[in-house]
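Here the complex is missing a single protein chain, while all its other protein chains stay put.
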Amino acid sequence: MNSSLMQSVVDYIQSYLSSNQTPGVAGNWFWATVYVLLVFAGVSVGVICMNWLERKILAHMQVRLGPMRVGPHGLLQPIADALKLLLKEDIIPAEADALVFWIAPFIVDLAAFTVFIVVPFGPAHAVTDMNIGILFMLGVSSLSVLGIVTAGWASNSHYPLIGALRSSAQMVSYEVAMGLAVVSAIMMTSLSAEGGTLSMIGIVQRQQEQQVWFVFKFFPLGLVAFAIFAIAMIAETNRAPFDLPEAESELTAGFHTEYSGFRWSLFFLAEYAAMMAVSSIAVTLWLGGWLRPFPSALHGAIWDQIFSLFPGLTFLFLGGLCFFNAARMPKHPFFKIQTMGLAGFGAALGLIGLVLFVSGVRERVQDIFWFSAKVAAFMYLYIWYRGTFPRYRFDQLMKVGWKVLLPTGLALLILTAVVAMRTELWAQLEGAWRP
Amino acid sequence: MAAMNPLVANPPVATPFFFYLLAGIMVVGGILVITRKNAVHSAIALITALLAQAGLYLMLYAPFVAGVQIILYAGGIMVLFLFVIMLISIERTIKERQFNKQWLVGIVAAAALGGLFISVYTKGKSLFPEGHALYPEAQNTQAIGALLFDSRTGTYMFAFEIASLLLLVAIIGAVVMAKKRI
Partner (left out) sequence: MDAMLHISTLHYLVLGAALFLLGVIGVLTRRNVVIVLMSIELILNAVNLNLVALSRYWQGMPARLGGGPQALHGQVFAIFVITDAAAEAAVGLGILIAFFRNKETVNVDEVNLLKW
(Lines give C-alpha, C1' and ligand atoms only; values in the text may rest on other atoms or scores of the structure.)
Protein backbone atom coordinates (compact mmCIF):
# COMPACT_ATOMS: atom_id res chain seq x y z
CA MET A 1 0.00 0.00 0.00
CA ASN A 2 2.70 2.40 1.03
CA SER A 3 5.03 1.36 -1.78
CA SER A 4 2.31 1.75 -4.40
CA LEU A 5 1.61 5.27 -3.10
CA MET A 6 5.31 6.08 -3.31
CA GLN A 7 5.43 4.55 -6.78
CA SER A 8 2.51 6.65 -7.97
CA VAL A 9 4.12 9.78 -6.55
CA VAL A 10 7.41 8.95 -8.30
CA ASP A 11 5.52 8.27 -11.53
CA TYR A 12 3.71 11.60 -11.24
CA ILE A 13 6.96 13.49 -10.75
CA GLN A 14 8.67 11.62 -13.57
CA SER A 15 5.75 12.10 -15.94
CA TYR A 16 6.04 15.78 -15.33
CA LEU A 17 9.82 15.98 -15.67
CA SER A 18 9.64 14.55 -19.19
CA SER A 19 7.03 17.05 -20.33
CA ASN A 20 7.97 19.63 -22.91
CA GLN A 21 5.45 22.27 -21.95
CA THR A 22 5.38 24.84 -19.22
CA PRO A 23 2.87 23.98 -16.47
CA GLY A 24 0.73 26.99 -17.32
CA VAL A 25 0.30 25.89 -20.93
CA ALA A 26 -0.30 22.29 -19.86
CA GLY A 27 -2.95 23.40 -17.40
CA ASN A 28 -1.18 21.75 -14.47
CA TRP A 29 -1.97 23.97 -11.51
CA PHE A 30 0.02 21.94 -8.98
CA TRP A 31 3.30 22.23 -10.84
CA ALA A 32 2.52 25.84 -11.69
CA THR A 33 2.26 26.58 -7.97
CA VAL A 34 5.51 24.72 -7.32
CA TYR A 35 7.22 26.73 -10.04
CA VAL A 36 5.84 29.99 -8.67
CA LEU A 37 7.22 29.17 -5.22
CA LEU A 38 10.56 28.12 -6.70
CA VAL A 39 10.84 31.34 -8.72
CA PHE A 40 9.87 33.44 -5.70
CA ALA A 41 12.47 31.68 -3.55
CA GLY A 42 15.08 31.97 -6.28
CA VAL A 43 14.51 35.69 -6.75
CA SER A 44 14.67 36.27 -2.98
CA VAL A 45 17.93 34.33 -2.72
CA GLY A 46 19.19 36.33 -5.67
CA VAL A 47 18.36 39.60 -3.92
CA ILE A 48 20.18 38.46 -0.78
CA CYS A 49 23.24 37.50 -2.81
CA MET A 50 23.07 40.83 -4.67
CA ASN A 51 23.13 42.67 -1.37
CA TRP A 52 26.40 41.01 -0.37
CA LEU A 53 27.87 41.10 -3.86
CA GLU A 54 27.14 44.78 -4.33
CA ARG A 55 28.88 45.82 -1.14
CA LYS A 56 31.88 43.54 -1.72
CA ILE A 57 32.35 44.34 -5.41
CA LEU A 58 31.93 48.09 -4.92
CA ALA A 59 34.41 47.90 -2.06
CA HIS A 60 37.00 46.02 -4.09
CA MET A 61 36.57 48.48 -6.96
CA GLN A 62 37.25 51.29 -4.51
CA VAL A 63 40.34 49.47 -3.14
CA ARG A 64 38.85 48.64 0.21
CA LEU A 65 37.55 45.44 1.74
CA GLY A 66 33.85 45.85 2.44
CA PRO A 67 32.08 43.91 5.18
CA MET A 68 34.49 41.43 6.75
CA ARG A 69 33.27 40.98 10.30
CA VAL A 70 29.85 39.38 10.16
CA GLY A 71 30.72 35.86 9.11
CA PRO A 72 33.78 34.96 7.06
CA HIS A 73 34.38 37.74 4.52
CA GLY A 74 31.03 39.26 5.42
CA LEU A 75 29.02 36.36 4.02
CA LEU A 76 26.44 36.63 6.80
CA GLN A 77 26.06 40.41 6.36
CA PRO A 78 22.76 40.17 4.43
CA ILE A 79 21.25 38.14 7.25
CA ALA A 80 22.34 40.76 9.77
CA ASP A 81 20.86 43.47 7.54
CA ALA A 82 17.58 41.63 7.24
CA LEU A 83 17.37 41.13 11.01
CA LYS A 84 18.07 44.80 11.61
CA LEU A 85 15.41 45.91 9.16
CA LEU A 86 12.82 43.59 10.61
CA LEU A 87 13.43 44.70 14.16
CA LYS A 88 13.46 48.45 13.49
CA GLU A 89 10.69 50.68 14.76
CA ASP A 90 7.93 51.29 12.24
CA ILE A 91 7.55 55.05 11.84
CA ILE A 92 4.73 56.64 9.88
CA PRO A 93 4.98 60.39 9.42
CA ALA A 94 2.24 62.48 10.99
CA GLU A 95 -0.51 63.63 8.61
CA ALA A 96 0.57 60.99 6.13
CA ASP A 97 -2.19 59.04 4.48
CA ALA A 98 -1.81 55.75 6.35
CA LEU A 99 -3.62 53.53 3.87
CA VAL A 100 -1.78 54.77 0.80
CA PHE A 101 1.51 54.83 2.74
CA TRP A 102 0.98 51.18 3.56
CA ILE A 103 -0.10 50.11 0.06
CA ALA A 104 2.69 51.77 -1.95
CA PRO A 105 5.52 49.25 -1.24
CA PHE A 106 3.17 46.41 -2.06
CA ILE A 107 2.30 47.87 -5.45
CA VAL A 108 5.99 48.12 -6.32
CA ASP A 109 6.62 44.55 -5.10
CA LEU A 110 3.61 43.25 -6.98
CA ALA A 111 4.87 44.80 -10.19
CA ALA A 112 8.41 43.55 -9.66
CA PHE A 113 7.53 39.95 -8.84
CA THR A 114 4.61 39.30 -11.18
CA VAL A 115 6.81 39.62 -14.25
CA PHE A 116 8.67 36.47 -13.29
CA ILE A 117 5.70 34.38 -14.39
CA VAL A 118 6.82 34.51 -18.01
CA VAL A 119 10.62 34.61 -17.58
CA PRO A 120 11.91 31.56 -19.48
CA PHE A 121 14.64 29.57 -17.78
CA GLY A 122 14.33 26.85 -20.38
CA PRO A 123 11.97 25.64 -23.13
CA ALA A 124 9.66 24.13 -20.52
CA HIS A 125 11.02 25.90 -17.44
CA ALA A 126 8.79 28.88 -17.02
CA VAL A 127 5.64 29.21 -14.97
CA THR A 128 3.67 29.79 -18.15
CA ASP A 129 4.19 30.81 -21.73
CA MET A 130 1.78 33.61 -22.51
CA ASN A 131 1.07 34.57 -26.09
CA ILE A 132 1.91 38.16 -25.14
CA GLY A 133 4.93 37.39 -22.94
CA ILE A 134 7.09 40.41 -23.68
CA LEU A 135 4.09 42.78 -23.71
CA PHE A 136 3.06 41.44 -20.30
CA MET A 137 6.55 41.98 -18.89
CA LEU A 138 6.79 45.56 -20.17
CA GLY A 139 3.29 46.39 -18.99
CA VAL A 140 3.51 44.97 -15.50
CA SER A 141 6.95 46.46 -14.90
CA SER A 142 5.47 49.85 -15.79
CA LEU A 143 3.04 49.44 -12.88
CA SER A 144 5.90 50.14 -10.47
CA VAL A 145 5.67 53.80 -11.49
CA LEU A 146 2.29 53.92 -9.75
CA GLY A 147 3.77 52.57 -6.54
CA ILE A 148 6.58 55.12 -6.58
CA VAL A 149 4.25 58.05 -7.22
CA THR A 150 1.89 57.00 -4.42
CA ALA A 151 4.83 56.41 -2.07
CA GLY A 152 6.18 59.89 -2.65
CA TRP A 153 2.79 61.52 -2.31
CA ALA A 154 1.76 59.57 0.79
CA SER A 155 4.86 60.62 2.71
CA ASN A 156 3.49 64.17 2.99
CA SER A 157 6.94 65.71 2.72
CA HIS A 158 8.83 67.72 0.12
CA TYR A 159 11.83 65.57 -0.67
CA PRO A 160 9.88 62.36 -1.24
CA LEU A 161 7.36 64.14 -3.44
CA ILE A 162 10.00 65.72 -5.67
CA GLY A 163 11.94 62.47 -5.73
CA ALA A 164 8.84 60.51 -6.66
CA LEU A 165 7.84 62.87 -9.47
CA ARG A 166 11.36 62.93 -10.86
CA SER A 167 11.72 59.17 -10.59
CA SER A 168 8.42 58.47 -12.29
CA ALA A 169 9.11 61.00 -15.06
CA GLN A 170 12.45 59.29 -15.68
CA MET A 171 10.92 55.81 -15.71
CA VAL A 172 8.16 56.81 -18.10
CA SER A 173 10.61 58.47 -20.48
CA TYR A 174 12.94 55.50 -20.69
CA GLU A 175 10.07 53.06 -21.10
CA VAL A 176 9.50 54.57 -24.54
CA ALA A 177 13.08 53.90 -25.59
CA MET A 178 12.87 50.37 -24.15
CA GLY A 179 9.69 49.72 -26.09
CA LEU A 180 11.26 50.79 -29.38
CA ALA A 181 14.30 48.57 -28.84
CA VAL A 182 12.02 45.65 -27.96
CA VAL A 183 9.94 46.17 -31.11
CA SER A 184 13.00 46.04 -33.32
CA ALA A 185 13.98 42.73 -31.70
CA ILE A 186 10.46 41.36 -32.18
CA MET A 187 10.70 42.26 -35.87
CA MET A 188 13.67 39.94 -36.12
CA THR A 189 11.55 37.07 -34.82
CA SER A 190 9.14 37.47 -37.72
CA LEU A 191 11.81 36.22 -40.13
CA SER A 192 11.37 32.67 -38.86
CA ALA A 193 9.31 30.00 -40.53
CA GLU A 194 6.60 30.03 -37.85
CA GLY A 195 6.24 33.79 -38.05
CA GLY A 196 6.73 36.45 -35.45
CA THR A 197 5.75 36.01 -31.82
CA LEU A 198 5.61 37.93 -28.59
CA SER A 199 6.04 34.89 -26.35
CA MET A 200 9.32 34.76 -24.47
CA ILE A 201 9.93 31.08 -25.09
CA GLY A 202 9.05 31.60 -28.75
CA ILE A 203 11.62 34.40 -29.10
CA VAL A 204 14.45 32.18 -27.84
CA GLN A 205 13.27 29.34 -30.05
CA ARG A 206 13.36 31.68 -33.06
CA GLN A 207 16.94 32.58 -32.16
CA GLN A 208 17.77 28.90 -31.96
CA GLU A 209 16.15 28.27 -35.34
CA GLN A 210 17.88 31.20 -37.01
CA GLN A 211 21.14 30.00 -35.41
CA VAL A 212 22.11 33.50 -34.31
CA TRP A 213 21.64 35.54 -31.17
CA PHE A 214 19.68 38.66 -32.05
CA VAL A 215 22.47 40.84 -30.69
CA PHE A 216 24.60 39.73 -33.64
CA LYS A 217 21.86 39.76 -36.26
CA PHE A 218 22.03 42.34 -39.06
CA PHE A 219 25.21 43.65 -37.50
CA PRO A 220 25.28 46.40 -36.11
CA LEU A 221 21.51 46.82 -35.84
CA GLY A 222 21.02 44.14 -33.22
CA LEU A 223 23.95 45.50 -31.24
CA VAL A 224 22.60 49.07 -31.26
CA ALA A 225 19.15 47.83 -30.20
CA PHE A 226 20.75 45.88 -27.38
CA ALA A 227 22.76 48.95 -26.35
CA ILE A 228 19.66 51.15 -26.30
CA PHE A 229 17.85 48.62 -24.15
CA ALA A 230 20.84 48.17 -21.86
CA ILE A 231 21.02 51.92 -21.20
CA ALA A 232 17.28 52.36 -20.87
CA MET A 233 16.93 49.46 -18.44
CA ILE A 234 19.38 51.06 -16.04
CA ALA A 235 17.39 54.28 -16.09
CA GLU A 236 14.18 52.28 -15.72
CA THR A 237 15.36 50.73 -12.47
CA ASN A 238 16.70 54.02 -11.04
CA ARG A 239 20.26 52.74 -10.75
CA ALA A 240 23.56 54.56 -11.20
CA PRO A 241 24.32 56.60 -13.20
CA PHE A 242 20.62 57.47 -13.42
CA ASP A 243 19.91 57.39 -9.70
CA LEU A 244 19.44 61.09 -9.01
CA PRO A 245 15.93 60.57 -7.59
CA GLU A 246 17.20 58.30 -4.87
CA ALA A 247 20.76 59.40 -4.23
CA GLU A 248 21.59 60.27 -0.65
CA SER A 249 23.59 63.35 -1.44
CA GLU A 250 20.89 64.83 -3.63
CA LEU A 251 17.47 64.18 -2.24
CA THR A 252 18.02 62.30 1.01
CA ALA A 253 16.90 59.02 -0.53
CA GLY A 254 14.07 60.39 -2.65
CA PHE A 255 10.72 58.69 -2.61
CA HIS A 256 11.60 56.21 0.13
CA THR A 257 12.94 58.79 2.60
CA GLU A 258 10.12 58.35 5.09
CA TYR A 259 10.09 54.57 4.83
CA SER A 260 12.09 52.72 7.48
CA GLY A 261 12.58 49.16 8.55
CA PHE A 262 10.52 46.51 6.87
CA ARG A 263 8.81 48.90 4.43
CA TRP A 264 12.17 50.09 3.13
CA SER A 265 13.30 46.52 2.69
CA LEU A 266 10.23 45.95 0.50
CA PHE A 267 11.37 48.78 -1.79
CA PHE A 268 14.88 47.37 -1.80
CA LEU A 269 13.55 43.91 -2.68
CA ALA A 270 11.45 45.38 -5.47
CA GLU A 271 14.38 47.32 -6.90
CA TYR A 272 16.64 44.27 -7.16
CA ALA A 273 13.84 42.07 -8.45
CA ALA A 274 13.11 44.67 -11.13
CA MET A 275 16.81 44.70 -12.04
CA MET A 276 16.70 40.95 -12.50
CA ALA A 277 13.47 41.18 -14.48
CA VAL A 278 14.74 43.71 -17.04
CA SER A 279 18.02 41.80 -17.28
CA SER A 280 15.97 38.70 -18.08
CA ILE A 281 14.23 40.63 -20.85
CA ALA A 282 17.58 41.71 -22.30
CA VAL A 283 18.99 38.18 -22.07
CA THR A 284 15.90 36.61 -23.66
CA LEU A 285 15.56 39.07 -26.50
CA TRP A 286 19.16 39.57 -27.52
CA LEU A 287 21.48 37.15 -25.81
CA GLY A 288 19.77 33.90 -26.68
CA GLY A 289 18.05 33.11 -23.38
CA TRP A 290 18.95 29.63 -22.29
CA LEU A 291 21.06 28.77 -25.35
CA ARG A 292 24.69 27.97 -24.77
CA PRO A 293 27.32 30.25 -26.30
CA PHE A 294 28.37 29.73 -29.92
CA PRO A 295 25.49 27.49 -31.04
CA SER A 296 26.50 27.62 -34.70
CA ALA A 297 30.24 28.21 -34.70
CA LEU A 298 30.97 25.41 -32.27
CA HIS A 299 28.25 22.89 -32.96
CA GLY A 300 28.30 19.17 -32.62
CA ALA A 301 28.00 16.59 -29.87
CA ILE A 302 31.55 17.03 -28.56
CA TRP A 303 31.15 20.76 -28.05
CA ASP A 304 27.79 20.11 -26.40
CA GLN A 305 29.53 17.81 -23.95
CA ILE A 306 32.26 20.34 -23.26
CA PHE A 307 29.78 23.13 -22.62
CA SER A 308 27.71 20.87 -20.41
CA LEU A 309 30.65 20.66 -18.02
CA PHE A 310 30.48 24.37 -17.26
CA PRO A 311 27.92 24.34 -14.39
CA GLY A 312 29.89 21.80 -12.39
CA LEU A 313 33.17 23.57 -13.12
CA THR A 314 31.71 26.90 -11.98
CA PHE A 315 30.65 25.55 -8.63
CA LEU A 316 33.95 23.71 -8.18
CA PHE A 317 35.77 26.97 -8.93
CA LEU A 318 33.71 28.85 -6.33
CA GLY A 319 34.35 26.10 -3.80
CA GLY A 320 38.04 26.30 -4.57
CA LEU A 321 37.96 30.08 -4.00
CA CYS A 322 36.41 29.50 -0.58
CA PHE A 323 39.08 26.96 0.36
CA PHE A 324 41.83 29.29 -0.84
CA ASN A 325 40.50 32.14 1.28
CA ALA A 326 40.00 29.83 4.24
CA ALA A 327 43.65 28.89 4.02
CA ARG A 328 44.57 32.61 3.97
CA MET A 329 42.62 33.43 7.12
CA PRO A 330 44.70 34.63 10.09
CA LYS A 331 45.83 31.76 12.29
CA HIS A 332 44.38 33.20 15.51
CA PRO A 333 41.94 31.39 17.81
CA PHE A 334 39.42 34.24 17.25
CA PHE A 335 39.11 33.22 13.62
CA LYS A 336 38.68 29.48 14.17
CA ILE A 337 34.91 29.51 13.74
CA GLN A 338 35.09 31.76 10.69
CA THR A 339 37.70 29.54 9.05
CA MET A 340 35.64 26.44 9.69
CA GLY A 341 32.51 28.19 8.40
CA LEU A 342 34.20 29.27 5.20
CA ALA A 343 35.68 25.83 4.65
CA GLY A 344 32.25 24.29 5.21
CA PHE A 345 30.69 26.70 2.72
CA GLY A 346 33.40 25.81 0.22
CA ALA A 347 32.73 22.12 0.79
CA ALA A 348 29.01 22.64 0.17
CA LEU A 349 29.70 24.48 -3.08
CA GLY A 350 32.12 21.78 -4.18
CA LEU A 351 29.55 19.12 -3.41
CA ILE A 352 26.97 20.92 -5.54
CA GLY A 353 29.56 21.11 -8.31
CA LEU A 354 30.20 17.39 -8.12
CA VAL A 355 26.47 16.66 -8.20
CA LEU A 356 26.20 18.79 -11.33
CA PHE A 357 28.63 16.44 -13.09
CA VAL A 358 26.23 13.52 -12.84
CA SER A 359 25.02 12.84 -16.36
CA GLY A 360 21.27 12.96 -15.69
CA VAL A 361 21.46 16.22 -13.79
CA ARG A 362 23.89 17.71 -16.31
CA GLU A 363 21.43 17.79 -19.19
CA ARG A 364 18.55 19.13 -17.16
CA VAL A 365 20.46 21.93 -15.54
CA GLN A 366 22.02 23.30 -18.75
CA ASP A 367 19.26 25.73 -19.71
CA ILE A 368 18.76 27.12 -16.22
CA PHE A 369 22.51 27.52 -15.72
CA TRP A 370 23.17 29.45 -18.91
CA PHE A 371 20.19 31.74 -18.37
CA SER A 372 21.19 32.43 -14.77
CA ALA A 373 24.82 32.98 -15.76
CA LYS A 374 23.84 35.61 -18.33
CA VAL A 375 21.53 37.38 -15.88
CA ALA A 376 24.33 37.26 -13.28
CA ALA A 377 26.66 38.91 -15.79
CA PHE A 378 24.12 41.73 -16.16
CA MET A 379 23.95 42.09 -12.36
CA TYR A 380 27.71 42.46 -12.30
CA LEU A 381 27.45 45.13 -15.01
CA TYR A 382 24.94 47.01 -12.83
CA ILE A 383 27.39 47.05 -9.93
CA TRP A 384 30.27 47.97 -12.22
CA TYR A 385 28.36 50.98 -13.57
CA ARG A 386 27.59 52.10 -10.04
CA GLY A 387 31.24 52.05 -9.15
CA THR A 388 32.42 53.75 -12.32
CA PHE A 389 30.09 56.42 -13.66
CA PRO A 390 29.24 59.79 -12.13
CA ARG A 391 25.63 60.65 -11.70
CA TYR A 392 23.58 62.35 -14.40
CA ARG A 393 21.88 65.61 -13.52
CA PHE A 394 18.15 65.39 -13.98
CA ASP A 395 17.88 67.60 -17.06
CA GLN A 396 20.78 65.75 -18.67
CA LEU A 397 18.99 62.52 -17.85
CA MET A 398 15.78 63.60 -19.54
CA LYS A 399 17.74 64.97 -22.50
CA VAL A 400 19.45 61.62 -23.01
CA GLY A 401 16.13 59.80 -22.79
CA TRP A 402 14.16 61.94 -25.20
CA LYS A 403 16.74 63.49 -27.51
CA VAL A 404 19.27 60.69 -27.87
CA LEU A 405 17.70 57.31 -27.20
CA LEU A 406 14.30 57.98 -28.74
CA PRO A 407 15.51 59.19 -32.18
CA THR A 408 18.13 56.44 -32.25
CA GLY A 409 15.46 53.90 -31.43
CA LEU A 410 13.16 55.18 -34.16
CA ALA A 411 15.93 55.17 -36.77
CA LEU A 412 16.91 51.69 -35.66
CA LEU A 413 13.33 50.50 -36.00
CA ILE A 414 13.05 51.77 -39.55
CA LEU A 415 16.48 50.41 -40.53
CA THR A 416 15.71 47.00 -39.02
CA ALA A 417 12.41 46.85 -40.89
CA VAL A 418 14.07 47.81 -44.18
CA VAL A 419 16.94 45.36 -43.76
CA ALA A 420 14.61 42.55 -42.67
CA MET A 421 12.33 43.03 -45.65
CA ARG A 422 15.04 43.87 -48.14
CA THR A 423 14.44 40.83 -50.31
CA GLU A 424 10.70 41.50 -50.51
CA LEU A 425 11.28 45.21 -51.03
CA TRP A 426 13.77 44.54 -53.81
CA ALA A 427 11.38 42.13 -55.53
CA GLN A 428 8.56 44.67 -55.35
CA LEU A 429 10.77 47.45 -56.66
CA GLU A 430 11.88 45.26 -59.53
CA GLY A 431 8.28 44.31 -60.30
CA ALA A 432 7.22 47.94 -60.24
CA TRP A 433 10.10 48.96 -62.46
CA ARG A 434 9.28 46.53 -65.21
CA PRO A 435 6.72 48.21 -67.45
CA MET B 1 -11.40 18.18 -33.88
CA ALA B 2 -12.68 17.85 -30.34
CA ALA B 3 -9.64 15.78 -29.39
CA MET B 4 -7.34 18.58 -30.57
CA ASN B 5 -9.35 21.15 -28.68
CA PRO B 6 -7.25 22.06 -25.67
CA LEU B 7 -10.35 23.34 -23.95
CA VAL B 8 -11.62 19.76 -23.78
CA ALA B 9 -8.29 18.23 -22.81
CA ASN B 10 -7.48 20.88 -20.18
CA PRO B 11 -10.74 22.58 -19.23
CA PRO B 12 -10.38 25.98 -17.61
CA VAL B 13 -10.23 25.69 -13.84
CA ALA B 14 -12.70 27.31 -11.44
CA THR B 15 -14.17 29.72 -13.99
CA PRO B 16 -17.17 30.86 -11.89
CA PHE B 17 -14.91 31.53 -8.89
CA PHE B 18 -12.52 33.71 -10.86
CA PHE B 19 -15.31 35.47 -12.71
CA TYR B 20 -17.18 36.41 -9.54
CA LEU B 21 -13.94 37.37 -7.79
CA LEU B 22 -12.83 39.69 -10.60
CA ALA B 23 -16.35 41.04 -11.11
CA GLY B 24 -16.63 41.73 -7.38
CA ILE B 25 -13.31 43.56 -7.38
CA MET B 26 -14.44 45.65 -10.34
CA VAL B 27 -17.81 46.57 -8.83
CA VAL B 28 -16.31 47.36 -5.41
CA GLY B 29 -13.60 49.42 -7.11
CA GLY B 30 -16.23 51.28 -9.11
CA ILE B 31 -18.25 52.07 -6.01
CA LEU B 32 -15.12 53.30 -4.25
CA VAL B 33 -14.25 55.51 -7.23
CA ILE B 34 -17.52 57.38 -7.11
CA THR B 35 -17.82 57.68 -3.33
CA ARG B 36 -14.37 58.58 -1.96
CA LYS B 37 -13.61 62.11 -0.79
CA ASN B 38 -9.92 61.81 -1.52
CA ALA B 39 -9.16 61.78 -5.23
CA VAL B 40 -6.02 59.69 -4.74
CA HIS B 41 -8.09 56.97 -3.06
CA SER B 42 -10.45 57.04 -6.02
CA ALA B 43 -7.50 56.74 -8.39
CA ILE B 44 -6.13 53.70 -6.55
CA ALA B 45 -9.57 52.08 -6.56
CA LEU B 46 -9.80 52.70 -10.31
CA ILE B 47 -6.36 51.14 -10.85
CA THR B 48 -7.55 48.02 -9.01
CA ALA B 49 -10.71 47.91 -11.11
CA LEU B 50 -8.68 48.25 -14.34
CA LEU B 51 -6.35 45.43 -13.35
CA ALA B 52 -9.33 43.23 -12.53
CA GLN B 53 -10.73 44.09 -15.96
CA ALA B 54 -7.47 42.92 -17.52
CA GLY B 55 -8.02 39.64 -15.69
CA LEU B 56 -11.52 39.42 -17.17
CA TYR B 57 -10.09 39.98 -20.63
CA LEU B 58 -7.74 37.06 -20.04
CA MET B 59 -10.74 34.95 -19.07
CA LEU B 60 -12.36 35.93 -22.37
CA TYR B 61 -9.26 34.66 -24.19
CA ALA B 62 -8.22 38.15 -25.30
CA PRO B 63 -4.63 38.35 -24.06
CA PHE B 64 -3.57 41.16 -26.37
CA VAL B 65 -6.36 43.46 -25.19
CA ALA B 66 -5.44 42.56 -21.60
CA GLY B 67 -1.81 43.51 -22.25
CA VAL B 68 -2.85 46.79 -23.89
CA GLN B 69 -5.16 47.51 -20.94
CA ILE B 70 -2.34 47.03 -18.43
CA ILE B 71 0.19 49.06 -20.37
CA LEU B 72 -2.03 51.93 -21.52
CA TYR B 73 -4.81 52.22 -18.98
CA ALA B 74 -3.26 51.14 -15.68
CA GLY B 75 0.32 52.10 -16.53
CA GLY B 76 -0.28 55.24 -18.59
CA ILE B 77 -3.62 56.95 -18.11
CA MET B 78 -3.72 56.39 -14.35
CA VAL B 79 -0.17 57.73 -13.96
CA LEU B 80 -1.38 60.83 -15.82
CA PHE B 81 -4.33 61.12 -13.45
CA LEU B 82 -2.12 60.75 -10.39
CA PHE B 83 0.30 63.39 -11.65
CA VAL B 84 -2.52 65.89 -12.22
CA ILE B 85 -4.09 65.13 -8.83
CA MET B 86 -0.78 65.83 -7.16
CA LEU B 87 -0.24 69.05 -9.10
CA ILE B 88 -3.61 70.36 -7.96
CA SER B 89 -3.73 70.86 -4.23
CA ILE B 90 -6.61 68.84 -2.89
CA GLU B 91 -6.49 69.34 0.86
CA ARG B 92 -9.22 71.94 0.47
CA THR B 93 -11.38 69.73 -1.68
CA ILE B 94 -11.54 67.01 0.98
CA LYS B 95 -13.37 69.41 3.28
CA GLU B 96 -15.79 70.68 0.66
CA ARG B 97 -19.16 69.25 -0.26
CA GLN B 98 -18.67 66.18 -2.41
CA PHE B 99 -21.99 65.67 -4.15
CA ASN B 100 -23.61 68.41 -6.19
CA LYS B 101 -27.10 69.84 -5.82
CA GLN B 102 -28.70 67.61 -8.43
CA TRP B 103 -27.60 64.31 -6.93
CA LEU B 104 -31.15 63.08 -6.46
CA VAL B 105 -32.11 63.73 -10.06
CA GLY B 106 -28.89 62.06 -11.14
CA ILE B 107 -29.62 58.93 -9.17
CA VAL B 108 -33.19 58.82 -10.47
CA ALA B 109 -31.91 59.09 -14.04
CA ALA B 110 -29.37 56.35 -13.42
CA ALA B 111 -32.08 54.18 -11.87
CA ALA B 112 -34.22 54.68 -14.96
CA LEU B 113 -31.29 53.64 -17.12
CA GLY B 114 -30.81 50.63 -14.86
CA GLY B 115 -34.43 49.69 -15.27
CA LEU B 116 -34.01 49.91 -19.02
CA PHE B 117 -30.99 47.62 -18.86
CA ILE B 118 -32.82 45.10 -16.68
CA SER B 119 -35.79 44.98 -19.02
CA VAL B 120 -33.56 44.59 -22.08
CA TYR B 121 -31.54 41.80 -20.56
CA THR B 122 -34.45 39.84 -19.14
CA LYS B 123 -36.43 40.03 -22.35
CA GLY B 124 -33.44 39.39 -24.58
CA LYS B 125 -31.90 36.58 -22.54
CA SER B 126 -32.50 34.05 -25.27
CA LEU B 127 -30.55 36.05 -27.84
CA PHE B 128 -27.23 34.71 -26.60
CA PRO B 129 -27.41 30.92 -26.80
CA GLU B 130 -24.34 29.28 -25.41
CA GLY B 131 -22.92 25.87 -25.96
CA HIS B 132 -19.99 26.44 -28.26
CA ALA B 133 -16.70 25.29 -26.76
CA LEU B 134 -14.48 27.41 -28.91
CA TYR B 135 -10.89 26.76 -29.77
CA PRO B 136 -9.03 29.75 -28.36
CA GLU B 137 -6.63 30.71 -31.06
CA ALA B 138 -3.04 30.46 -29.92
CA GLN B 139 -2.27 33.32 -32.25
CA ASN B 140 -4.48 36.02 -30.79
CA THR B 141 -1.90 38.75 -31.37
CA GLN B 142 -1.24 37.57 -34.89
CA ALA B 143 -4.98 37.52 -35.68
CA ILE B 144 -5.41 41.07 -34.40
CA GLY B 145 -2.37 42.09 -36.40
CA ALA B 146 -3.91 40.50 -39.49
CA LEU B 147 -7.10 42.51 -38.97
CA LEU B 148 -5.14 45.70 -38.50
CA PHE B 149 -2.27 45.46 -40.94
CA ASP B 150 -2.56 42.65 -43.45
CA SER B 151 -3.08 43.73 -47.03
CA ARG B 152 -5.75 41.10 -47.71
CA THR B 153 -7.69 40.80 -44.47
CA GLY B 154 -6.90 44.13 -42.84
CA THR B 155 -10.10 46.15 -42.60
CA TYR B 156 -8.95 48.55 -39.90
CA MET B 157 -5.86 50.06 -41.49
CA PHE B 158 -7.55 53.40 -42.11
CA ALA B 159 -8.88 53.56 -38.57
CA PHE B 160 -5.36 52.83 -37.31
CA GLU B 161 -3.91 55.75 -39.21
CA ILE B 162 -6.72 58.05 -38.04
CA ALA B 163 -6.06 56.94 -34.47
CA SER B 164 -2.41 57.93 -34.77
CA LEU B 165 -3.50 61.34 -36.09
CA LEU B 166 -5.91 61.64 -33.17
CA LEU B 167 -3.12 60.94 -30.71
CA LEU B 168 -0.96 63.61 -32.35
CA VAL B 169 -3.79 66.14 -32.05
CA ALA B 170 -4.33 65.14 -28.42
CA ILE B 171 -0.65 65.59 -27.58
CA ILE B 172 -0.53 69.05 -29.13
CA GLY B 173 -3.85 70.00 -27.55
CA ALA B 174 -2.81 68.90 -24.08
CA VAL B 175 0.51 70.74 -24.31
CA VAL B 176 -1.19 73.94 -25.53
CA MET B 177 -3.82 73.71 -22.79
CA ALA B 178 -1.40 73.19 -19.97
CA LYS B 179 1.30 75.67 -20.94
CA LYS B 180 1.35 79.01 -19.20
CA ARG B 181 2.10 81.04 -22.27
CA ILE B 182 1.75 79.72 -25.79
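Letters are used for the chains, namely A and B, taken in the order the chains are written, and counting of residues starts over at 1 for each.
The rule we apply is simple: contacts are C-beta pairs under 8 Å (C-beta built on N, C-alpha and C of every residue); 3 or more make two chains touch, one makes a residue touch a chain.
This is a predicted model, so every value here is computed, not measured.
By the touch rule given at the top, the unshown chain touches B in the complete complex. Chain B residues in contact with the hidden partner, per the touch definition given at the top, are 15-16, 19, 23, 26-27, 30-31, 33-34, 36, 39, 42-43, 46, 49-50, 53, 56-57, 60-62, 64-65, 68-69, 72-73, 76-77, 80-81, 84-85, 87-88, 90, 93, 96-103, 105-107, 109-110, 113-114, 117, 121, 125, 128, 130, 132, 134-135, 137, 140, 143-144, 146-148, 153, 156, 159, 163, 166-167, 169-171, 173-178, 180.
Note that in this section only the chains that are shown with their structure count from here on.
Per-chain Cα centroids separate chain A from chain B by 31 Å.
Taken together, the chain A residues at the contact with chain B in this complex read 26-27, 29, 97, 99-100, 103, 130-132, 135-136, 138-140, 142-143, 145-146, 149-150, 153, 161, 165, 168, 172, 195-198. Here chain B touches chain A in the complex through residues 6, 9-11, 13, 38, 40-41, 44, 47, 63-64, 66-68, 70-71, 74-76, 78-79, 82-83, 86, 138-142, going by the rule given at the top.
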